[in-house]
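Below is one structure; the comments refer to it alone.
Here the complex is missing one protein chain, while the rest keep their positions.
Note that the chains take the letters A, B and C in the order they are written out, and that residue 1 is the start of every chain.
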Amino acid sequence: MTEITDTTPTWLSADELDSARARLPLVYIDAIPVRVDERGQVISIGLLLRGRPDGSISRAVVSGRVHYGERVRDAILRHIEKDLGPMALPQIPPQPAPFTVAEYFPDPEVTGFHDPRQHAVSLVFLVPVTGDCAPNQDALDLVWLTPQEAVTEQVRAEMTGGQDRLVRLALAHAGQLP
Amino acid sequence: MTEITDTTPTWLSADELDSARARLPLVYIDAIPVRVDERGQVISIGLLLRGRPDGSISRAVVSGRVHYGERVRDAILRHIEKDLGPMALPQIPPQPAPFTVAEYFPDPEVTGFHDPRQHAVSLVFLVPVTGDCAPNQDALDLVWLTPQEAVTEQVRAEMTGGQDRLVRLALAHAGQLP
Amino acid sequence: MTEITDTTPTWLSADELDSARARLPLVYIDAIPVRVDERGQVISIGLLLRGRPDGSISRAVVSGRVHYGERVRDAILRHIEKDLGPMALPQIPPQPAPFTVAEYFPDPEVTGFHDPRQHAVSLVFLVPVTGDCAPNQDALDLVWLTPQEAVTEQVRAEMTGGQDRLVRLALAHAGQLP
Partner (left out) sequence: MTEITDTTPTWLSADELDSARARLPLVYIDAIPVRVDERGQVISIGLLLRGRPDGSISRAVVSGRVHYGERVRDAILRHIEKDLGPMALPQIPPQPAPFTVAEYFPDPEVTGFHDPRQHAVSLVFLVPVTGDCAPNQDALDLVWLTPQEAVTEQVRAEMTGGQDRLVRLALAHAGQLP
């Protein structure tokens, strides 16, 4: 999209990424896929079942790194396509501001958002999807839960690293926290 | 939609509305229709040409009162359908919070948002529309302008009562103020 | 504050207000008083104990009507002074946008925000206070609770009409929902 991506190495080797992870906070996005009715009200929230950085297989939202030279908008679109398939038809928000920022630390006590691999600063967006979602690549499963279902103790217990709290923050932002 | 609307008088006679307008701030919504690209970036903004409360015929965004017993979401949808037609396919934002609040006063000096008829507190939303827009009812015309076009002196001169400022606030929120 | 307030009747008689309440949504503000540390993080939230529209004596945040001719900012300041006393030293947010909108209906089923007297559209703000708070007028008591305390079942049971949900939405906005 820019000259940058044409002329410089934007992807890192595994070693280089490991080294950077020990030195710099990384830029991430979290995208919470939701179904909305015709007046925009959130009626369900999509949760993936996948392997997580902490070694667990647990429920999580769409998430990933922003590449060098990549717009945040393009990173959201890329990760949604990667996790939900090419037919998800996401409505990326028009505003660049995330509704919250999740700061992931190797130390789970700092913010409650935990990533054993790295310090990541994640811009979190609510993303309505209107098409067919087919979890691909690493995800084992995708479920759509109502706001009431998404905050039950049972579903919360299936999430780690603060993902359950991220879901509640998203529902609160949408005015749909039960 | 609710029992309230079935059992109580939700619309006021012209006289009653005039009386209320002299005593209470009214609840309004402003909806700024935009076209976005696949990654959510605003590429153009829709402006109606219509008769305005101040007697002028000038450019304006979608706007109107919230009825008794009506959800804000439903008011946005109703006014967009009224002004842009039933095929506009608006994407009402999932969050209930407006991106700004415009306080209209009979005195143009208070906030710069001016309505000679009343004190109105307006919740302002950016609303991507994806369908065909056909201005109906009171609107004479609808134009789609790029962010650059929408802030030119010429277009600003076609707006009154603070509508030009509302357009700039919306573009700023979208990160697209030139 | 403006010519309007000098020359027109801005306050309504009890009868007139009753009549308006049956016909028009009223403009309200809710202000959630919080204590923050030097880096802005919310450490406690203030809850009043007071008589409520539903006849209960229960926990609630600062709340009240916006008068005709009054800026939303001035209404927030007035209600905080009324409920927390003149020495509360509130930091009214610089942005006019509320973090959420609570739509109160006589029917408790519509949104979960319930006011038996009226339909009110309330702009909700988080307001750090740095001074001495002395609940006056109608409030019986003021307590400061940590985010953890504010969401316990016991405290939630002391709130009615959706006030407990408003507290959780505020904590979520602050990134401090447990």
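Operating definition for what follows: contacts are C-beta pairs under 8 Å (C-beta built on N, C-alpha and C of every residue); 3 or more make two chains touch, one makes a residue touch a chain.
These numbers were taken from a predicted model, which means no experiment stands behind them.
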item: Shown chains that the omitted chain touches within the full complex; value: A, B, C
item: Per the touch definition above, residue among A:Gln41, A:Thr100, A:Gln163 or A:Gln176 touching the missing chain; value: A:Thr100
item: Touch criterion as defined above, residue of C:Ile76, C:Val101, C:Ala120 or C:Met159 at the omitted chain; value: C:Ile76
item: Absent-chain interface as seen on chain A, which is shown; value: 1-4, 8-10, 12, 16, 20, 22-27, 66-72, 95-101, 103, 105-107, 109-111, 119, 121, 123
item: Absent chain, residues of chain B that touch it; value: 100-101, 165, 168-169, 172-173, 175, 177-178
item: Contact footprint on chain C, counting only the chain that is left out; value: 34, 36, 38-42, 71, 73-74, 76-77, 91-96, 99, 126, 128, 173-175
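By our rule, only the chains that are shown with their structure count from here on.
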item: Computed distance of Cα centres, chain B from chain A, in Å; value: 33
item: Separation of chain B from chain C, taking each centre as the mean of its C-alpha atoms, in whole Å; value: 26
item: Interface hub residues of chain A, defined as touching at least two other chains; value: 173, 175
